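All protein chains but one are shown at their positions in the complex.
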Amino acid sequence: MPEISELWKSVNLRERWETAPTWVRMIVSGILLAIAIYLPFLNVLPFAYIRTDLSTGGSDWSGVLTTIVIYMIVATGLNVVIGMAGLLDLGYVGFYAIGAYSLALFGSPDSPVTHWFADKFGLSEGWSVPFVACVPIAIAIALAAGVVLGAPTLRLRGDYLAIVTMGFGEIIRIISRNANGLTNGPNGITNVPTPPGPKDPDTGQPFFNPIDGYRWYWLCLAVLILLIWLVRRLEYSRVGRSWLAIREDEDAAAVMGVSGFKYKLWAFAIGAAVGAIAGLLFGSKQTFVEPTGFALNLSFLFVAMVVIGGSGNMVGALFGAFLITYLPERFRGLSDWRPFCFGVALVLVMILRPQGLIPNRRRARELEDRRLEAEEVATDD
Amino acid sequence: MTDTLESQAGEVLLEVDHVTLRFGGVVALNDVDFHIKKGEILGLIGPNGAGKTTCFNAMTGVYRPTEGEIRFDGQQISGRKPHHITALGIARTFQNIRLFPEMTALENVMVGTDARHKTSVLGALFKVWPRVRVDDVDLPRNRVKRAFSQTFGVSRHYAEERAGRRVAMGLLRFVGVADRANELAKNLPYGYQRRLEIARAMATEPKLLCLDEPAAGFNPAEKEELMGLIRKIRDRGLTVLLIEHDMRLVMGVTDRIVVLEFGTKIADGVPSEVARNPKVIAAYLGEPDDAA
Amino acid sequence: MNFHELFAHFGDITVDGLTKGSIYALVALGYTLVYGVLKLINFAHSEVFMVGTWTVLGAYSLVGADEGSGVGILIIATVLGFLLAPLASAGTALAVERIAYRPLRRKNAPPLIFLITAIGCSLVLTETFGQALHAIFGPPFGRAAVSIPSLIPEKEWVNLSWIAISNTQILVIVAAIVMMVALDAFVNRSRLGRGVRAVAQDPDTAALMGVNQDRVIMLIFVLGGAMAGIAAMLYTIRYDITKFDIGFLIGVKAFTAAVLGGIGNLRGALVGGLVLGVVEVYSSTLFSSNWEDVTAFVVLVLVLMFRPTGILGESLAKARA
Partner (left out) sequence: MRRNKWLGIGAVAISLGLAVSACGTTDNKSGGGSGSKGITANIGVMGALSGANASVVIPSVNGAELALSEWSAKHPDDHIKLVKFDSEGDPAKATPLATKMATDKSFLGLIGPAFSGETRATKSILGGAGLTTISQSATATDLTLEDPSPTFHRVIGYDEIQGAAIAKYIQSVLNAKKVFVVDDSSTYGQPLADKVKSVLGGAVTQSDKAQTGQTDFSAIVSKVKAAKPDAVFYAGYAAEAGPFLKQLRDGGVTAKFIGGDGLYGADFPKAAGSASDGAIVTCPCVPAEKVGGTFAQDYQKKFGEAPGAYAGEGYDAMTIYLKAFESGAKTREAVEKFVDSYEGQGLTKTYKFDEKGDVAAENVVVWSYKVQGGNLVPDQEISLG
């Protein structure tokens, strides 16, 4: 077994990738993208074994892929907050819910909000805000929520921030459950709009319908790639440097002119907006939102995605999101044993590989240093 | 004597105006009163526990004076946030080096250059607006992009990244760390780290550079080198406040010296004068290690 | 807004809240002890409590105690519950420390790693009772809520016009306060307690002074676990129920209580727990029970905005007699 891991180390993919010429990287990225696009139609044995719909009682493969990509978007956003800015947010599901509910409240003809608008302004029955207009609304509401939550709490120390954000996530869920007049309460909101597109001429189904799941998958994939591209821009700019500086030494960063509060708040708001986009896609794909879909343990799941993959590293976070969404679907046969296995896996991964599966290089080094330091202390005794 | 000095060195840059600082019952600074003039190198010395670093921290916004105030360029700075003070033009280094250990030397300095940059989060995100003109050296090398940039200008983000990198490299060369610019800060040798910290502070384009015991842990040759560097910094038009332990270093490089003991100012004058001051001699006799 | 109800039964409602809060406070101690020394949030602590409640059920069935049993058996069962529940909980806490946390501490892993590990441990423990033991033994293990016989029948001991207090309420509140005082005295006065405080203040210096850090850490997990076990016993006496995931909500609330009172501070846990319990019951009376979590978190945020380190706010290290 050590041979295998040695072999893996000697391959040293990361080094090779980073030193590869641009054209090699572009071709490899292109191939990866092509594979990603082709994935819903993958039906060649033995590769088709990765599909989730071949086993009895399995889920639709495109549907699972879409969910995976939506959670990857979540991981991308949360990675900004946790991995880059170093803020522990245990209420991320709150922003996810805000995204889904914003779309439902303004875009669904069944929501109390659109009813109220229709009554107030004498609009026609079944009036609602079009999907395209709901997107900026959702992002704006999420940004505002991020700022409202962050402004008073970001001055708190890390662990206090964790509990306050956790409370925020719960408050969002409870309000969406209890405020019957605003959100339909526990019954949720149906007829959440889907993105516009040409109607299917044969069936009259909208372009984005659940049967043609690959369209959803491609849409979400496009959004994911766009968001990754944008987040990478931030990472390699003044903003990313400031986040890193704050994470490393907040006082020194302040003396170098970095306003810790401002950049933390930005990280929070950007994370909130990305989370809302993911939630919006989720609500739209589902065409139905209800409060139980935004329970607290989803927040923990999100954090686990980022950490298990490798905090601070985008590829790691994406990989974590993939594993945590895909494995339970693929191994449906384990049914009631899945949470147990998940728990064992979490503990094992953390103990054996605390830097995450695909760690951020900086984080990995940091961890290695801490380990060595601990060993030194131990030998000093 | 003081009058002639003032006329020599021009206007006052920083004024510590009768500052008292108390922590509970402990008086850390007692009615300390001095000033720094533009273009000079001022030494702030005193035995251990004299209140040098406390005074320094008050100047850089870490502590707020209980009484009195600190003015920089005529503006009140006591109680302002550290990043505001940096924006006003005060930069500092730390006694126990505080670099960003997991960032490269270059990145460390670029954090400093960012202090003068205007790129907003949205600007960094979309890289579209506002657009600025840059010199030919800063234009992209790719021919198509170059032509585009010549016609429409480049985004401010691009311009500032390029300028920041250039300035940072220049500063690294200035302090002599350029040869290891892409190494992680924590992997640099001690002397490099000290000098890197100075470069990082200079990158914020300060008017006043405060160095907190920059020679700590240096051998005499390194100290000599550092003195040269400090003079070169002054020659670039910066005012330097030097907090130091080592009398010889201070004597060799400063224009004027302020001596603190037990939170009180006991002397203020040119080096030769201070060196003869009986109070100062008494204070330093109590601490023989410092003579080294 | 049911102000009438709140004022008409103010005394009763307050006692209800204090009862609820006492249990929060005892569980909060576990969070606070571990945080005070290791600066980490032990999210698996909620399941340490859960294990305690199942142990009580086991203890009762061991001696065959039921609501109709004779006085002798009732006393034996109750004593057994008070002994076994803390033992089992402390054992669970210790196991989590040894299996999951110690390897991480050896590597000096950052807090986030501990958090995820703790979530993993939580899942393993809940699923052990919800699934694994169910697969082996069948009921009562499993996902359904299980009633625990109430051996101490509810009786009103104090009944004044403005306040009525039952025997179990007095038992819960008094037991919680006694345990709290005992723990406080232990940490502040005993030699082992001095070790705990020393490690909390400065682990390295404490190690130099000859304090065995591993032993101190084991001790705090055992102490915290035992307190959660006592809380579990009191909880079953008061609420007569257990479930595989019963720890989750109480854990979240107890952690909130610990932060509210000032995490790392033993007396803060008591204050935070009682305040939280009372606030929740007031809120449930004024509005309805489905808003109580919102009220709890809003109160937490308000307190933290004015006192960023909680109501009492000092750390275990500084806590002195």
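In this document, chain identifiers A, B and C correspond to the written order of the chains, with residue numbering beginning at 1 in each.
The rule is short, and it goes like this: contacts are C-beta pairs under 8 Å (C-beta built on N, C-alpha and C of every residue); 3 or more make two chains touch, one makes a residue touch a chain.
In this text the structure is predicted, and so the values were computed from the model without any measurement.
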| item | value |
| --- | --- |
| Which displayed chains the unshown chain touches | A, C |
| Hidden partner chain, touching residue among C:V158, C:L192, C:L249 or C:L302 | C:L249 |
| Absent-chain contact - pick from A:L13, A:I27, A:L123 or A:I211 | A:I211 |
| Candidates A:F131, A:F282 or A:F302 - the one touching the absent chain | A:F282 |
| Contact with the hidden chain (one of C:A65, C:L125, C:I148 or C:V303) | C:I148 |
| Footprint left on chain C by the chain that the document does not show | 2, 5, 8-9, 12-13, 16-17, 19-20, 67, 130, 139-140, 143-150, 154, 166, 168, 239-241, 243, 245-246, 248-249, 280-281, 284-285, 288-290, 292-293 |
| Touch list for chain A against the chain that is not drawn | 1-2, 4-6, 46, 49, 52-60, 62-64, 66-67, 110, 174, 177-178, 180, 185-188, 190-191, 203, 205, 209-211, 213, 282, 285-288, 290, 292-293, 329-333, 335-336, 338, 348, 352-353 |
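What we mean here is this: only the chains that are shown with their structure count from here on.
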| item | value |
| --- | --- |
| Maximum centroid distance from chain A, chain identifier (CA atoms) | B |
| Comparison of A-B and A-C (more C-beta pairs in contact) | A-C |
| Interchain centroid distance [CA atoms averaged], chain A/chain C, Å | 33 |
| Geometric centre distance via CA averages, chain B-chain A, whole Å | 42 |
| Multi-partner residues of chain B (at least 2 other chains) | none |
| Residues of chain C whose C-beta touches two or more other chains | none |
| Chain A partner contacts - residues on chain C that touch it in the complex | 35, 39, 41, 99-100, 103-113, 115-117, 119-128, 131-132, 204, 207, 252, 255-256, 259, 263, 290-291, 293-294, 296-298, 300-301, 304-305, 308-309 |
| Sites on chain B touched by chain A in the complex | 60, 81-83, 86-87, 91-92, 94, 98-103, 107, 110-112, 114-117, 119, 121, 124-125, 127, 157, 160-161, 164, 184, 186, 200-201, 204 |
| Residues of chain A defined as touching chain B within the complex | 230, 233-234, 237-239, 241-242, 244-245, 248-249, 251-260, 266, 270, 362, 365-366, 369 |
